[in-house]
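What follows is a structure written as structure tokens; I'll ask about it next.
Of the protein chains in this complex, all but one are displayed in their positions.
Here is chain A:
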Amino acid sequence: MANELEIRNLHARIVDGEAILKGVNLVVPKGQIHAVMGPNGAGKSTLGKVIAGDPGYEVTQGDILVDGESILELGPDERARKGLFLAFQYPVEVPGVSNANFLRLALQAKRGEEVSVSEFYAKLQKALETLEWDESILTRYLNDGFSGGEKKRNEIMHMMVLEPTYAILDETDSGLDIDALKLVAKGVNAMRGPNFGALLITHYQRILNYIVPDAVHVMIDGRIVTSGGPELAMKLEEQGYDWVKELAVAN
């Protein structure tokens, strides 16, 4: 059995709309963290949402495989139960629903069984400690009135409690000050290990100083146009995206 998240020649479009992903190929082996970089509008968030099963998009060609199994026919909740997790670029506010209560429901849904309050609380405590956060965030309504930074940190907390096998983090770094960025990175690094793989979508190289990726891929106009090691991110930081865009046109 393949121990990886594989995106194979993925084409996707907005339901009844334009094509956004135009043949994405990507393999994230378990135990590794890969970065996907690219200019605004390249299709990075769309890739994350399509992997997570957003019904607003339809896959027109290609496949998504988790550990060798296609997940295309599965709903978003079933994909979560297969071990996928998407930290949203724009986490959604759900007024009236307590952050912790929701998270416990999600954990129970994922496991398909009741999770005791004590076990759940222990997991929360651990996540909060890593993220250097206090408990008041638990009783607030889910993302409701959270600052941008709180929303991002909360996504990481959800990830730490739900313990996915493959996480896609969509610009979790953007809009964070340096201290918050370090905490988020601490959370991701705490997850690192042989049973965890991640796709780190980012616009900037900055976070890669704290989460060192095993590989960096560059996405332009719905395709991965080049891949490399951490040094590729440095090059993008220094030279911008123009040279890769030219590369994309040349392809």
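The rule is simple: contacts are C-beta pairs under 8 Å (C-beta built on N, C-alpha and C of every residue); 3 or more make two chains touch, one makes a residue touch a chain; residues count from 1.
Heads up, the rule we're going with is that contacts and distances are computed from a predicted model.
Enquirer: Which of the following is the UniProt-recorded protein name of the chain this complex doesn't show: "Putative zinc finger protein", "FeS cluster assembly protein SufB", "Biotin transport system permease protein" or "3-isopropylmalate dehydratase large subunit"?
Expert: "FeS cluster assembly protein SufB"
Enquirer: One chain isn't shown here. Among A:44, A:158, A:203 or A:223, which residue touches it?
Expert: From the options A:44, A:158, A:203 or A:223, the contact with the absent chain belongs to A:158.
Enquirer: Touching the absent chain in the whole complex: find that residue among A:121, A:141 or A:210.
Expert: Checking the options A:121, A:141 or A:210, the one contacting the hidden chain is A:141.
Enquirer: Given the contact definition stated above, which residue among A:17, A:41 or A:75 touches the chain not shown here?
Expert: Answer from the full complex: A:75 touches the omitted chain.
Enquirer: Quick one: which of A:52, A:169 or A:183 touches the chain that's been left out?
Expert: Considering all chains, including the one not shown, the answer is A:52.
Enquirer: Kindly note down the residues of chain A that lie in touch with the hidden chain.
Expert: Residues touching the hidden chain, for chain A, are 49, 52-56, 75-77, 79-81, 85-86, 88, 91-92, 94-97, 102-103, 105-107, 109-110, 141-142, 158, 162.
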